[in-house]
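One structure, pasted below without further comment.
With one protein chain withheld, the remaining protein chains of the complex are depicted in position.
This part shows chain A:
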């Protein structure tokens, strides 16, 4: 059932995507109570050994794996084994889920009410549901939804309940447990809680990984977690976290299960519930601590219209077929399987490549509404634009997006003008039309200090950016190529690729780009070389397909009709290029010795505020802590910064020349160095 090729050069014109069905429609016509109490008999995994949540705990606590680590920790700390074992019991108590059908029924009832109030529709691709149903019976299943909202996992369970599918157990962050009843309610609806960081804690890791693996091996329930690790505040996909993916693949590597099916799921919100919160959070207003009273206050949102949600269940992917020829499973045969071992180089490489492919699948199947096209255009016209021009450009961009394979949900036969006006109406919090011009709505300033005003503009801009970000993945690779073509000294393919490769390296924390390409050391395998050029090849293919460039033997030539396309595409990345330059400039000009990571974000933010106010930059994204953190990671990765540990304090040491080189390269002032790779 599961597909072998996760990613293929797509041809959007031919690609037939599944139809969606609105699951709220039935809810609006029939009793919610009856729905919540209906007979629920999901199909189960064929090899499942039925057991209760309490039994799971016993299995974990008695496992050889855990015993081994308990003994190990006991030897290291000198603590008695039964005390360590007791610690393990406590960890597991705190972690374990207690999935109960009654709680699910409770949620089925209340969520039905809430969803109907909040959303116009919740659309699900039924073919995906059917594929999932098949997959669940065959092998243990791992569900990997995208993560944009707190709602995601309740929504997932709600949908699975609706379709009579096995309810998942869900890896959730420990912060939920802070909320009094809610934490326990979530636990009873299948959530298990993990600490955000437990780097060195062997015992915690052992309990956690054994708990997940036990549920997987027994086929207890589909396991659900978020590859991105946390909600994306920017609506861009986050670079995947590999820990849990490693854990769920391990039983396959070690032969404990025949196969594991992973299912990428894309949840697209027309309006994210947390929209306004996110922008403030990115600008440094700390995120409110999860609390029950906070949730109750959030009730006012019930009166708003949040449009529709699209949930796309992707093709289940067989880990076995993915690993075919890439993982030599006999390497696991020579050490007892209960002894924890560091994953081998090829396993790490495989997991990170798979994670990347899965996130791209999530991106690809995100349903995009007309509004994101509008947002993308508005972001290049922050001073507002004529509404007729906006409509015209939206129609143009729709064509380009389709050519690049975007999964657009454009209402049937609806003219662009109508789509634009209804989008503007839905997002009236963000945009307004004044005298034929469309403008971003700013909160009325409470006081009139320039900083305050800037802050207000930034909130609006970042909110709007979060919608542009939803479609960024469609244009990303061609856009990087467009920037690279500007920056490259000549139009020779090699030169363009050189610039492209540099940009890809710089932005590999910012966007989902093929991992492990140039920055890794080690043997350059054929697979890795192929991966090196994968993004570039795709960019060239798309640009050529839409007629923006011609690819000659050695050169890439821009066509006449390609110019507006390329200039729009580079414009799309402009805020990121500028944002990174601001960060570079900060390190060159202002960062002093002894700067810690903690001080970095506020410091760079106030630097950016100054720059914007004094230089008249329109780059609000430089204020986003997300971009700032990604830029920091990039600079560290590229050795322009170094972490230095002095006693207990980790500080950042700046290599100013390297930072300057990078800054110039991003500003297209200096042609980048010759490409390392010639095999294109």
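As a convention for this text, contacts are C-beta pairs under 8 Å (C-beta built on N, C-alpha and C of every residue); 3 or more make two chains touch, one makes a residue touch a chain; residues count from 1.
One rule holds in what follows: contacts and distances are computed from a predicted model.
Student: Name the chain not shown, per its UniProt record: "Large ribosomal subunit protein uL14m", "EIN3-binding F-box protein 1", "Alkylglycerone-phosphate synthase" or "Succinyl-CoA:glutarate-CoA transferase"?
Tutor: The record for the missing subunit names the protein "Alkylglycerone-phosphate synthase".
Student: Out of A:78, A:336 or A:435, which residue would touch the omitted chain in the full complex?
Tutor: Once the missing chain is taken into account, the touching residue is A:336.
Student: Out of A:127, A:256 or A:505, which is the one that touches the chain we can't see?
Tutor: Result: among the candidates, A:256 touches the missing chain.
Student: Which residues does chain A use to touch the chain missing from this display?
Tutor: Chain A touches the chain not shown through residues 47, 255-256, 258, 328-330, 332-333, 336-337.
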